[in-house]
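Only one protein chain is missing; all other protein chains are in place.
Letters are used for the chains, namely A, B and C, taken in the order the chains are written, and counting of residues starts over at 1 for each.
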């Protein structure tokens, strides 16, 4: 799959379209299979005990698959999540950013599917996995 | 399943244990199958266009199943989400609270499963469905 | 949602299009929310110990959502499953048929979503729940 938006272009897009949340995320890398996105963990992401909350991990996985899709099809602001599944396997390490590594598994005309492994920075074992399906509007 | 915590007890528990998010939720009703929880929609839940964000809906479903479990087993702060699936079916109506209606489908010694229908207040068609599994620590 | 195919029409369609598996299923009822489908449990569905296998339950849920969709949109042989999630909560009772009760949650132009509760006949507690998404070809 040809790359249509690089990290710089995705960053600009994120700031324009999702200004409320853009400063939480950083595009780490455009990979062969998709992208890697960082969640810059802040106090607002934490639960008692210092662990990152479920909604923060969901938000990371959701944005990460979205950016992986855009990196291949270009800026399409109207793609919407239609379904997802997540498994939460370990507690994220306290005081570490999270990294979401996306593999785009399908990029069809109407539907795109990506799966995600989330790890704490510096850790090996995944803290969560996710798969997300997006509906893509007619282009 | 006997009710061990009523709406007042769940409200106190939520404030004690999850003070950061407690004011976003209201326990509407303890039902025969589970509970109904309201997300009091605020600006921080919204995406451009005025629709409630995916992470806000995830957070609502997650808390709602958790409170449904606690309503039947009593205060167990250490239950953790192990997996979930969600389908996003319609855009939530702008300017309306969301209601999450939980059915507890299983309440085992180690695992509990609940499913959730989320509707915009005053609307009939569900905006999302979810199912969540929690691991319950030995009691 | 108007009913376009009743139990008799669905039965004929199932025999015509899925002759290999049609005799395993019976359309019990067209309900207000969807349909109820019976799996006539045979030896080929069983695992050691007499319990119904996972693939048999998957097959039941998949067919049941498909028939629920067709009951409302008419015979569309080309709808395909795009995603699903299932939770297996209890062992099915040995020697009992399974009943799958479908609620159609969305019936859009491109995507349809249904959820399913599976019970052993005569039992109250669900043995499994499922949600299935189908892509519907342009009509």
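Here, a residue touches a chain if its C-beta (ideal position, glycine included) is under 8 Å from a C-beta of that chain, and two chains touch if they have at least 3 such contacts.
Keep in mind that what you see is a predicted model, and the values were worked out from it rather than measured.
Check A:53, A:71 or A:85 against the missing chain and you find that the one touching it is A:85. Only one residue in the set B:53, B:71, B:120 or B:133 touches the chain that does not appear here, and it is B:133. Touch with the hidden chain on the side of chain B covers residues 82-83, 85, 110-111, 113, 133, 135.
The chain not shown here touches chain C at positions 17-18, 20, 44, 47-48, 53-56, 58-59, 62, 80-89.
Contacts to the hidden chain, counted on chain A, fall at residues 85, 87, 89-90, 105-106, 108, 113, 115, 117, 125-126, 129, 131, 133.
Note that only the chains that are shown with their structure count from here on.
Distances from each chain's CA mean to the overall CA mean are smallest for chain B. Looking at which positions face the partner, chain B and chain C present mostly the same ones, since more than half of the interface numbers are shared.
The chain with its C-alpha centre at the largest distance from the centre of chain C is A. Chain A and chain B, compared by their mean Cα positions, are separated by 24 Å.
Separating the CA-averaged centres of chain B and chain C is a span of 27 Å.
Shared contact sites, meaning residues of chain C that touch two or more other chains, fall at 85, 113, 133.
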